[in-house]
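Right, I'll just put the structure down here and ask away after.
A protein chain is absent from this complex, but the other protein chains hold their places.
Presenting subunit A:
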Amino acid sequence: MRKLLKPFLTIAVLFALPLTLLAKDITLLNVSYDPTRELYEEFNKAFAVYWKAKTGDNVTIKQSHGGSGKQARSVIDGLEVDVVTLALAYDIDAIHDNGNLLPADWQKRFKSNSSPYTSTIVFLVRKDNPKGIKDWNDLIKPGVAVITPNPKTSGGARWNYLAAWAYALEHKQNPQEFVKALYKNVPVLDSGARGATTTFVERGIGDVFLSWENEAFLVLNELGKDKFEIVVPSLSILAEPPVAVVDKVVDKRGTRDVATAYLNYLYTVDGQRIAAQNYYRPRDKKALDAYGKFFVKTKLVTVDKTFGGWRKAQKTHFDDGGTFDQIYGK
């Protein structure tokens, strides 16, 4: 009986092995920040279809969302993450600095600064814009209440701060005085972007809300165009949420190829279309023209050119003792 069983088993294994090799079940974990939930739900489905067609493998992508800095910390603390798609390059830099899970030059590994889609900071105002807010200089007028989260705890708030700073630079005003005047008009510093949205939208506090463009569109769609309007200032900042493969994890799990393909797929026509339909500005001109008609063109400065990159911007403005702390100092 034993002798009969052995060849039988060998044959069974020989047959079963290539079958399992042919159709692998792969899971990836994408750790992202709060407002990208809808974007990646749609994108993950599209990628799974594409990958199945290309390789025959089934890929399931799990998503995790939260504050960008908090997400980076979970990665540093050992959450096994194949790819990160965060709000700021600084948060991915921290993954290099504190955990050495990916190389220092991670941002060069994908096209366009590793940011497949971009966004910007716009103003959300109440219907008919009762305070007549058109541009950044309207925000420092007395009697205007500005809602923006705390740049120390919110990635989005740092874009807001830098955009205001860039406007002052452009108009030859003292940027620190300008930003200080702006924060004088801030009645509450929420700890995160969603909290600030609640303060403005639900609580009815403030005249203008400095918001990610995609978040502003979501508010408009979900809470009604009869209540709010989007105002695009004459100058804003090019917010580049970056993506990266976490080398240490993909090498351990053997998922480097699929993880890299996943992020590259964001740059394809399909990926760019999904980004545009979720109100992120696609990098690709054609996709922008085809799907992004609702984006208002405005002058956009970059962190790299105006502020010398995220590391420098973080150190000058948001680290302890930086310009933001000085605003509230004596």
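In the analysis below, a residue touches a chain if its C-beta (ideal position, glycine included) is under 8 Å from a C-beta of that chain, and two chains touch if they have at least 3 such contacts; residues count from 1.
Heads up, the rule we're going with is that contacts and distances are computed from a predicted model.
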item: "Exodeoxyribonuclease VII small subunit", "Secreted protein", "Probable alginate O-acetylase AlgI" or "Sulfate transport system permease protein CysT" - which is the UniProt name of the missing chain; value: "Sulfate transport system permease protein CysT"
item: Among A:98, A:174 or A:234, residue touching the chain not depicted; value: A:98
item: Contact residue for the chain not shown (choose from A:69, A:175 or A:282); value: A:69
item: Given A:24, A:203, A:225 or A:252, the one touching the chain that is not displayed; value: A:203
item: Touch with the omitted chain, as defined above, among A:55, A:129, A:191 or A:316; value: A:191
item: Touching residues (missing chain, whole complex) on subunit A; value: 69-70, 72-73, 76, 94, 97-98, 150, 152-153, 187-191, 195, 198, 202-205, 318-320, 325, 328
